[in-house]
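Just one protein chain is left out here, and the rest sit where they should.
Up next is chain A:
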Amino acid sequence: MCIDCGCGPTDHHHHHHEPGHAQDHGHDHGHSHDQGRRTLRIEEDILAKNNRLAGNNRARFGAKGLFVLNLVSSPGSGKTSILERTLRDLAGNIAFAVLEGDQQTDQDAARIAATGVPVHQINTGAGCHLDAHMVGHGVEHFDLDATDILMIENVGNLVCPAAFDLGEDHKVAVLSVTEGEDKPIKYPNMFHAADLLLINKIDLLPYLDFDLEKCKAYARQVKPDIQILEVSCKSGEGMEKWYAWLAQGANRKKT
């Protein structure tokens, strides 16, 4: 249910980018057309609408005791691979649902579906990030009462997703060791917004010049209290710590 835009569960594909949407809520405009030149003091936050909808999502997730993560990274760092392995390894222990944000294809959603976990794909088209409105409608496809953890795979992009709150408990940034250790200071907003950093593909460390300690120092420079876990979804190394982190978060939300 979308309180702010008033659209129901079924008509949600038709209004996202209609230019008239914001002002056709039935205000009466039959007044004061001839006041001449004047200044309107507005003071409106540009992200206010998204933040309001994110707040609605968060309240709804909170009421259900749902633990919600927003996975962000550059393209190809391994978000879907981490999800696939996690969903398989924790099957039977934790009930997941997955929202997949993708600009073009449904390949990621198909990979998740193959694990047997409920998944819904949000096609962002030209949009380079998910927003709270899309997520609010996306979860209409799940039985949230039967879900412990909602995973949201954001569009592979280290810029915009930082600015858009979806109503998650934490943003989790994934950085693979093939990308170079300076990513945190090249895209500081994203790493500042994240509470957990997963350094992925550590099975490849022996073949690369990646400086792990330097990478962690850079991440802490932009987010002093960020938690950092090193993982490989290929070898499975480090995954137990990530699973423990997940279980702890889910338990905290339940109580």
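Here is the rule we use: a contact is a pair of C-beta atoms (placed from the backbone, for glycine too) under 8 Å apart; a residue touches a chain by one contact, two chains touch by 3 or more; residues count from 1.
Methods note: contacts and distances are computed from a predicted model.
Candidate names were "Putative membrane protein", "Ferredoxin", "Aspartate carbamoyltransferase" or "Hydrogenase maturation factor HypA", and the UniProt protein name of the unshown chain is "Hydrogenase maturation factor HypA". Checked against the full complex, the one of A:60, A:220 or A:234 touching the unshown chain is A:220.
If you put the missing chain back, the residues of chain A touching it would be 19, 22-23, 27, 29, 31-47, 49, 127-129, 159-160, 162-163, 185, 188-189, 192, 220-224.
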